[in-house]
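Only a part of the assembly is drawn; its chains keep their places, and the rest are absent.
Every chain is named by a letter (A and B) in the order it is written, and numbering of its residues begins at 1.
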């Protein structure tokens, strides 16, 4: 399975052109749109989101991951193996949390060369073909990375910020709920939020946080929109409040 | 064929994660995005939309249908057979019109249990696997329903409200055009609208109603947007005016 994780949006030709390459090169591999609205031009927020969602997918999944504000510039183009899943995309920190949390991981510079490489669309011309090769069980030409320039050791293990706002206005943070004390409250925009198990535990209009279906601490308002009601967007800071 | 009918939006990971389950469990079954923007958190409006669109699909189609504001609460999780098509989702009235209009229908509580059930994403953890089983021709574990708590006898046969606004600003009502007198006019927002056969029957800027391609009475403005020009949104009341 190939899962797409990009900031392309679903409109426009970008996702479609990548899929055309995938179908040409790996016609029998299903392609899944995971995120087309990953944090735009923001590999750091995207890295926490990708790590949380990738863990849910079966072993062998190839994540074609393009959040790449530096396309055409000096950032490396890489592929990564981490605990039996593959990742292809820019070496700008996007895979930092995936690699940090993996028991076993390696990364390669892409040495495979397309016939034609546009300056602005490496997703189509470089990353999609490499993802297709990996999904077919082949190993694209690559050089094992050693300099660690794709890593970001300075980023925290859990990011106390909003990293994504979904269709319902719910605000996902970059923190795994399991990493927080059971009685932790979250403080955002001057409001202190309790933890609940599910939306229907609180009256309509109440703000709270809960462990979302992929393990992230997520802020929501029952029958409301947390983004609008609390003024949240990607990058909004979150504070953790514990009893002790 | 599995058709997706949800209020998830196309962005974000929700539809993609459901599709990943479907491809894993039923790899040979095509999956169609029918609506990802069904009326949000509004099973009543959604029920009229689903009934109109489902009737167009081939027998055997499985509708994975998630408009589920009560996820994680007390509403039942069900699957329904109606005139040779299958429906899986919450028992909150979403299938009321499908069942009411069917010559033959039965419904079951889902007894099949996933290995892990998140509190907030039954679409992925419960409804998608059940839809995949049905699409493979298997019968998931279930208990025939008897209490009728998934039904909504008090809802009208035709809903005189806007139930959906499309990309062009056209406003679909919950009424089938065939259920209206041939000379019926519709009154919305103080405007009385004639019936036309097609958009090009009226000058640019004119508001009218017509039978849309799935049989619903739909309000439109030629080369305009009915939602903006007439101030319509989901729930806007529609009055029927007949000559006699």
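The definition used in the following text is that a residue touches a chain if its C-beta (ideal position, glycine included) is under 8 Å from a C-beta of that chain, and two chains touch if they have at least 3 such contacts.
If you're wondering where the values come from, they're calculated on a predicted model, not measured in any experiment.
Here 2 copies are displayed; the structure file describes the full homo-oligomeric complex as 3 copies.
What we mean here is this: only the chains that are shown with their structure count from here on.
Annotation: 31 Å between the Cα-based centres of chain A and chain B.
Residues of chain B that touch chain A in their complex: 8-17, 19-20, 23-24, 27, 40-41, 69-74, 118-121, 124-125. By the touch criterion stated above, chain A contacts chain B in their complex at residues 1, 3-4, 10, 30, 32-37, 53, 56-58, 164, 166-168, 197-200, 210-214, 223.
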